[in-house]
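If you scroll down you'll find the structure; I have some questions about it.
A single protein chain has been removed from this complex, and every other one stays in its place.
Chain nomenclature is as follows: A, B and C, assigned in order of appearance, with residue numbering initiated at 1 for each chain independently.
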Amino acid sequence: MNFLSLFVLIPMLTVGLLFCLGKPSHIRLLCAGAGIALLALALTLLGLFIQARNGGATDAMLFRADLCWYAPWNIHYSVGVDGISVLMLLLSAIIVVTGVFASWHIDPMPKEYFLWYFLLSTGVFGFFISIDLFSMFMFYEIALIPMFLLIGIWGSGEKERAAMKLTLMLMGGSALLLLGLLGLYFFHGADSMNLLTLADRGMALDAQRRFFPFVFIGFGVLGALFPFHTWSPDGHASAPTAVSMLHAGVLMKLGGYGCFRVAITLMPEAATELSWIFLLLTGISVVYGAFSACVQTDLKYLNAYSSVSHCGLVLFALLMLNPTAMTGAVMQMLSHGLMTALFFALIGGIYGRTHTRDIRLMGGLMKVMPYLGVCYVIAGLASLGLPGLSGFVAEMTVFVGSFQEADLFHRVLTLVACTSIVITAVYILRVVGKLLYGPLQNPQHALLPDAAWYEKVATATLIAAILVVGLTPHWIADLIHESLAPVTAMLGR
Amino acid sequence: MENGSIASTLVFFFLAAVMVVSSILAVTTKKILRAATYLLFVLFATAGLYFYLNYSFLGAVQMTVYAGGIIVLYVFSIFLTSTDEEKNQPIRSHRRWLGFIAAAAGTLLCVYLFQASPWGEVYYRAPEELPMKAIGNALMSADKFGYILPFEALSILLLACIIGGILIARKRQ
Amino acid sequence: MANIPMTYYLVLSTILFFAGIYGFITRRNLLAMLISVELILNATDINFAVFNRFLFPEHMEGLFFALFSIAISAAETAIAIAIIINIYRNLKHIEAQKLNELNDLK
Partner (left out) sequence: MFNSCYTALVPLLPLFSFILLIAFGLRLPGKWAGYIGSVLTGIAAVAAYYTAWTYFSLPLDADGTRPAVEILSWEWLRFTPLLAIRLGIYVDALSAMMWVVITTVSLMVHIYSLGYMAGEKGFARYFAFLGLFSFSMLGLVVAPNIFQTYIFWELVGVSSYLLIGFYYTKPEAVSASKKAFIVTRFADLGFLIGILILSYFTGTFDFQTICGSAQDAAGVGGALFAPALQASFLGLSALSWAMLLIFMGCAGKSALFPLHIWLPDAMEGPTPVSALIHAATMVVAGVFLVARLFPVYALMTPGVLEVIAYVAAFTSLYAAVVACVQTDIKRVLAFSTISQIGFMMVALGVSGYGGHAGEGYTASLFHLFTHAFFKALLFLCAGAIIHTVHSNEMKAMGGLRRYMPVTHLCFLVGCLAIAGIPPFSGFFSKDGILAASFAFHPCMGILMTAIAGLTAFYMFRLYCRIFHGPYSGDTAAAQAEHAEAGHHTPHEAPAVMTAPLVFLAVLSLLTGFIPFGDFLSSDGLPHAFPLQTAVAVCSVLTALVGIGIALYAYGRGPRPAFQRMADQPNAFLRAAKNRFYIDRFYLFITHRIIFQGISTALAWFDRHVIDGVVFGSGKLTEKIARKIRIIQSGQLQTYALILLLGVLCLIGLVLYL
């Protein structure tokens, strides 16, 4: 058992310990401790990984470990990381820990809440460290199911309906995914589920053609691929703060990561051949999400549609299938994860004070809660791609990368996707203007308090991460770039 | 033998006619008490058939348990639950037609099957009475072809039924 | 007796059997349904006896099966009547199609 398994063990242990605790303060301490431990672990992993790479380790996946679960079907618990998964683990750790702080005073039933929360985290971490199709799928499901309860019990508004819609749509996606994975298993000779083995072996083209759509759409549903994105607005709007953060910040990345790790890596020829269909869909996502966000009046809906647009860009860039655009896609995953988590944390904070998310009922909040207001502006600027913040580097890498595809189809789509930066500016500035600036809309809001310390911790951590990505993108890009090498070699780029 | 055989043929057809007519009346009559009575006729005729097949013991059991015990039970329960509603609200006619068609089809199908089977050539061969002693021995023996185990199982079942019946039917406080 | 083929008996029991099934499907009264069930059981008993007598006269399985079947049907009738009386006591009727207290379709 190597130390990667700690990523799964720590949350599971936390879940176990939570059973034994009763006092809310103890629970919070435990959760914060577990979150920080995970963050420390992720940072250590990052350090070790860079060290190992600099030391000349050239394997596609480092820190491998393998444990047979069920020999007759060749199911293994198999872990390993490359640069991309290291970054995703770091992202997840940051968001898990900030999520704990953002739900510091969750009510009612804090114990049960954190129990499900950490179970969900287990799934997320497990997914990113797995390199076995089966364990990957299993962790994926572990990450999905607690969402139903977290939204259904601790959510707001039409929470039951939203929880059901979200879970059913995602389950539909995972049904497709399961079909695809089984196809991968059987058409690769049915004797291994290990990603690396499968990637080495290759697959017949007509089988690839048959199963690529299943896997891509299966993961794409989670990555808010048009037209399978409608779970996102309702789900995010109803979910409690930390769950929205985790869901938009990390879970939607599971989709993009899966599309890359499974669909494109294992079926490169089909990806090349069929990419045009999905490029169209994702291109639509990008612009469509942005336009839809322009007229939303609910803060969370707005952010959900903006997520559709940004996550659309992730898949869009992946499908360009060249190293630059794919690097951009992973950076966009990071960047979107961080800034959307920041957005949801802030919206949670504002909603907790004003008890409304309707921007028509709010206004001039900058005077009342300057800290939250400033953070919101920063999040907005990151989202519309201000240089120095994470959004810019990601988007630019995506656009430069996409532009390297020289034919008219790709060109036109790239230009269409580029227009999203203008539309993003429109809706971000619109909401910032209405929400924060101008005269105070509701006099009752004048007495509301500004951010509490735990909210400050959460938002400051996220902003720091956004700044790090935005200011020093080169090491992240390098980390991603070398991890892409095997895939791009397979794609013939 | 000829006479006897004609007589015995007549007996069979008489019993068959009673059974067929009574059974059909039993399921079509509106009055429940009449249905019970027709059932009684069927049961008696069946007992007659058993005698006719030289299964005297079976016939006797049929007479005592069925005709004697069960029918009395029916009659009493009919008296206890009599509502006359059966007469007022006939069953929906399409259900009746469907049932009739199904039953008729089933009968015809079976008849077709019998007609196609070799059993049309099988006749009664050993007209001797089954000795009571043999029945007793078989029932109480634990050897091959012994029935002590089902016999005991049945007795426990009956006991359970008695207890269950009492439990269900007793008045609750 | 000797000049009547086995098929005749079987046809007879078949008629009884399907008459019972017809009754079971069409009667409203629980007791009437139970009577139909008795017809069905009776038909099978006849079959047991007939098969035993005609095909394997030296054995006794059919006989005993019929015997046990009579016993069991007696038990079954007793229990069923107990339940029916109980239902009548609670609902004041024993109509099969109206026994839908637990059914939200109605």
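Just so we're on the same page, a residue touches a chain if its C-beta (ideal position, glycine included) is under 8 Å from a C-beta of that chain, and two chains touch if they have at least 3 such contacts.
Remember, it's a predicted structure, so these values are computed and weren't measured experimentally.
Under the touch definition stated at the start, the shown chains contacted by the missing one in the entire complex are A, B, C.
Touch with the chain omitted from the figure is made, among A:Thr167, A:Thr324, A:Thr459 or A:Ser483, by A:Thr324. Taking the complete complex into account, A:Val422 is the one of A:Val422, A:Ala446, A:Ala464 or A:Ala489 that touches the chain left out. Within the entire complex, the positions of chain B that touch the omitted partner chain are 95, 98-99, 102-103, 105-106, 109. Contacts to the hidden chain, counted on chain C, fall at residues 21, 24-26, 33, 96-97, 100, 102-103, 105. Annotation for chain A: contacts to the undisplayed chain at residues 165, 168-169, 227, 229-231, 233, 288, 291-292, 294-296, 323-324, 364, 366-367, 381, 384-388, 392-393, 396-397, 399-401, 403-404, 406, 414-415, 418-419, 421-422, 425-426, 429-430, 433, 436-439, 473-474, 477-478, 481.
Assume only the chains that are shown with their structure count from here on.
Touching chain A and chain C together: no chain. Seen from the Cα centre of chain C, the chain whose own Cα centre is farthest off is A. Chain A and chain C have CA centres that are 66 Å apart.
One finds 7 Å separating the Cα centroids of chain B and chain C.
Shared interface positions of chain B, defined as residues touching 2 or more other chains, are absent. Along chain A, no residue makes contact with two or more other chains. Within the complex formed with chain C, the residues of chain B that make contact are 5, 8-9, 12, 16, 19-20, 23-24, 26-28, 32, 35-36, 39, 42-43, 46, 49-50, 52-55, 57-58, 61-62, 65-66, 69-70, 73-74, 77-78, 80-81, 83, 85-86, 89, 91, 95-96, 98-100, 102-104, 106-107, 110-111, 114-115, 117, 119-127, 130, 134-135, 138-139, 145, 147, 150, 154, 157-158, 161-162, 164-166, 168-169.
In the complex of the two chains, the chain C residues touching chain B come out as 1-12, 14-16, 18-23, 25-29, 31-32, 34-36, 38-39, 42, 45-46, 49-50, 53-55, 57-60, 63-64, 66-68, 70-79, 81-86, 88, 92-95.
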